[in-house]
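Omission of a single protein chain aside, the complex is shown with its protein chains in their original locations.
Chain lettering (A, B and C) follows the sequence in which the chains are written, and residue indices restart at 1 in each chain.
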Amino acid sequence: MNVTQLFGITAAALVGLGVYGLIVNPQPLRKVLAFNLIGNGVFLACAVIAHRGAAAGMSGDPVPQALLITAIVVSFAASALAVGLMLRRFAQTGTNSLAAPDEAAPGEARTHAEAR
Amino acid sequence: MTDGLIADVLIAVCGLVLLMVAVGLLSVLRGPTRADRMMAAQLFGTGGIAALLLVGTASGVDSVVDVALTLAVLAAFASVAFVKADRQSEGDTENEERT
Amino acid sequence: MISAISVGIGILLLALALWTVVVRDTFAAVAGFIPYGLLLTLAWLVLRAVDVALTEAAIGAGLTGALLIRAASRLHPTEAAAQAETPGLGTRVVAGVAAAAVAVVIAVCLLRLPDPAPTLAPEVARHIEATGVGNPITAVLLSFRAIDTLLEAIVLLFGVVGVWSLAPDRCWGGRPGLAQAVGPNDILVYLARVLPPIGVVIGIYIFWAGADHPGGKFQGATVIAAMWLLVMMSGLRDAPPVNRRWLRVVLVLGPAVFIALGLLGAVMAGAFLAYPDGWAKLWIIVIEAALLPSLAVTLVLLMVGPPQRPEVSP
Partner (left out) sequence: MKTAADVFTIVAMLGGLFFFVAGTLGLLRFPDTYTRLHALTKADNLGLGMVVVGLLPQAGHLVVALKLIVVWLLVMLTSSDVSQLIARAARRQEKGS
């Protein structure tokens, strides 16, 4: 098994783990973590493709590598926005649940919002 | 590019350091306290940088030192955030409501 | 020999990923996410993507970890309620099957990639001379695919707008984040006095090295942003109020210079973002130098979140 195959399988497994975590974990922050796992799996797949494209004295195809750098920075921005949304929602309503409002202790959430 | 024997030695050492870091990570992440878990970043800050330098030198990537420099500066940042976040969640919560 | 290390990195990476997915406590999950990011740096290095390794070391291991930890601590009060919502066995089995199916499809695709692999490396090698830079990735980022980089800088700016739009009305124009109170003898204050000068030099060095070696504006900007955040976390300097004019100017400086030079290229070289002959290197340096402070400020503002404290009196 060579490096490309190894990291190819790792990338696929990372995406799988991320999908599982995204569905199963109820906390929104955990979903952001899981989403990051999926993203890293895709990045790793991209890096594998770049690695296979080594030619002309370069250690890899520079175009997917450059895209990866862009992608890592953008995914950080996306995570930051998601975290901002979560914290704001928590500050406003006192909950961070994704369940439908009537399922997740409706009274508590409303009183919290009214208190402000 | 370092020659064969030394490269092999470096890779072997790198593997063992990684193994030690992995074992250490296992015990640190299990806890029991939050302070124990904070050590995870610290553990990788030293062991991870050693492994990085070893594998980079063995495969002849000169710029690996720059990656190590970045990590050395930023490994502390994650740990500080850890401690600060912990401090805020326990002590400074009243600040949050001060608005 | 190198493949033995790769196997170790792959296994450890998956083990940490599994930890972040299955462990009950969110704080523990995030604690596992930081070494995971550092390990990913090793993976990029083994795949010979040194530029990507640098970016991951800066963003993945540094900023993302700090961002998530802060959120995990802040959201700790919701933890018990959230855990009660964990779906039952049936959902978990279905989710597991779905996830496995996705993973298998991707694995099969990745194992059956076409041979020989398609690559743009020879194309880049043929034209890199014209850009005047030695690092092919910088050439791609700022010349061949400059539009991607421009749009990325603008996306980051939108990210800041998005985060700012979460501010409560009464706090608008104030300072982001919480007030930090730290004693003058705190070791954190010492670290925040000693490390940033060194860190800023390293950040600028990595930015400058990016012309010919791995490095560049993203990585340099991240290091500088982290140093500023360290100073803020120590309480030595407060976060700037978001209504400051200099802050807005620095934020848009990079994208504005980028667009202006792009339009100038449309006039002088016949296409948007085209560089006139012989001027490519200079234009790339000007764009990168303008982007560096913008990116650093953008990353800091994304990290500290929306304004939370109304400004008392200016």
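One rule holds for everything that comes next: a residue touches a chain if its C-beta (ideal position, glycine included) is under 8 Å from a C-beta of that chain, and two chains touch if they have at least 3 such contacts.
Note that the coordinates shown come from a computational prediction; the quantities given were computed from them, not determined experimentally.
Q: Omitted chain: which shown chains does it touch?
A: It touches the following shown chains in the full complex: B, C.
Q: Residue-wise, where is chain B in contact with the chain that is not depicted?
A: Touching the missing chain: residues 2, 5-6, 9-10, 13, 16-17, 20-21, 23-24, 27-28, 33-36, 38-39, 42-43, 45-47, 49-50, 53-54, 57, 62, 65-66, 68-69, 72-73, 75-76, 79-80, 82-83, 86-87, 90-91.
Q: List the chain C residues touching the unshown chain?
A: For chain C, the residues touching the absent chain are 187-188, 190-191, 194-195, 198.
The rule is short, and it goes like this: only the chains that are shown with their structure count from here on.
Q: Can you list the chain C residues in contact with two or more other chains?
A: 2, 46, 48, 50, 63, 70, 72, 74
Q: Out of chain B, which residues touch more than one other chain, so two or more?
A: Touching at least two other chains: 96.
Q: Could you pull out which chain A residues touch chain C in their complex?
A: Its residues touching chain C are 1-21, 23-27, 29-30, 32-34, 36-37, 40-41, 43-45, 47-63, 65-70, 72-74, 76-81, 83-88, 90, 95-97, 99, 104-105.
Q: With touch defined as at the start, can you tell me which chain C residues reach chain B in the complex?
A: 1-2, 4-5, 8-9, 12, 15-16, 19, 27-28, 31-32, 34-35, 38-39, 41-42, 45-46, 48, 50, 53-54, 57-58, 61-63, 65-66, 69-70, 72-74, 76, 168, 170-171, 178-179, 181, 188, 191, 195, 198-199, 202, 206, 209, 213-215, 219, 222-223, 226-227, 229-230, 233, 308-310
Q: Which positions of chain C touch chain A when the two form their complex?
A: Chain C residues touching chain A: 2-3, 6-7, 10, 13-14, 17-18, 20-21, 26, 29-30, 33, 40, 43-44, 46-52, 55-56, 59-60, 63-64, 67-68, 70-72, 74-75, 78-79, 81-83, 85-87, 91-92, 95-96, 98-100, 102-104, 106-107, 110-111, 113, 117-122, 124-125, 136-137, 139-141, 144-145, 148-149, 152, 155-156, 159, 162-163, 166, 216, 218, 299, 302-303, 305-306.
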